[in-house]
Every structure is written in structure tokens, then in C-alpha cells.
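Notes for the one structure printed next.
Let's turn to chain A:
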Amino acid sequence: MIELESYLLLSAITFVIGVIGVLTRRNAIIVFMSIELMLNSVNLTLVAFSAFLGDPTGQMLVFFVMTVAAAEAAVGLAIIIALFRNKQTLNIDEINILKW
Partner candidate 1 sequence: MIMTFETVLFYFLAAASIASAVMVITRRSPVMSVLFLIVNFFSLAGLYLTLHAQFIAVIQIIVYAGAIMVLFLFVIMLLNLGDEQRLAERISYKKMIAVGLSFAVLMEVLYVVAYSGTEFPTKNLERAVEIGTVEYIGRELFTTFLFPFEITSILLLAAIIGAVVMAKKKID
Partner candidate 2 sequence: MNLIEPLVKVVLILAVMLTLVILLVYSERRISAFIQNRIGPNRVGPKGILQAVADVVKLLMKEDIVPKNANKPIHDLAPMISIGVAMSTFAVIPIGGTMVLLGQSVRLMLADVNIGILYILALTSMGVYGITLAGWSSNSKYSLLGGLRSSAQLISYELSMGLSIVGVLLIAGTLQLDGIVQAQSAYIGGWLPAWNVFLQPVAFVTFVVSAFAETNRLPFDLPEAEPELVGGYHTEYSGLKFGLFMLSEYVNLVVASAIIVTLFLGGYSVPFAEYMNLSAQTVSLIQVLTFCVKTAGVILFFVVIRWTLPRFRYDQLMDLGWKVMLPIALANLVVTGFILAAFS
């Protein structure tokens, strides 16, 4: 029998890996994927709590997180395509138009 702690630890580890990805990579698409990684680790926590507490709310929340992630991927990738058209790069260090 696996305890709840194991799931929480695993999810913490994948979350931190995602954070490191966001902070260190410069390819916009890989940064985006690291965000998906973080979302998924949170989903794991939610499902684990839901199963251990016997409360379906956690799994509902995961369902909504997935919908939001789908919407986010569509819009985010559209932004990436638009960026690439304008600047011919996906390096987020070069996409610094906000600090002209």
C-alpha cells in the first residue's frame, strides 16, 4: 500500500523540475512544456488527495485544469507562431520588446 506522502513527494519533485525548466531554458516552446509539467504535477496532488480523502472535488478540479491547459496550449502556441513570424526566433531573451 502506497501512502499519500509518496504521491506528494513525487509531485513536489516533478513540480520543481518544471520550475527549473522554466527558469533556465530559453527556448519558448520548452518553457511552455515545463509549465505543462508543473500543471501535471499539481494534477497528481489533486488526484491523490481526492482518492485518499474519498472526495471527488479533486478529480473535478483536474478535469477543469485539463480544459484550461488545452485552451492555454491553443492560445500559447498561437502566440508563439505570431512571435516567430515577427522576430524569427524563439529565444525568450531576445523577445524583450517590453523593456525597449
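Inclusion criterion for the candidates: all candidates are chains of the complex that A comes from, given by their letters.
A few points about this structure:
Following the convention adopted for this analysis, a contact is a pair of C-beta atoms (placed from the backbone, for glycine too) under 8 Å apart; a residue touches a chain by one contact, two chains touch by 3 or more; residues count from 1.
Just so it is clear, the structure is predicted and the values come from calculations on it, not from any experiment.
For chain A in this complex, the touching partner among the options 1 or 2 is candidate 1. If you check the complex, the residues on chain A that touch candidate 1 are 1-10, 12-14, 16-21, 23-27, 29-30, 32-34, 36-37, 40, 43-44, 47-48, 50-56, 59-60, 62-64, 66-75, 77-82, 84-85, 89-91.
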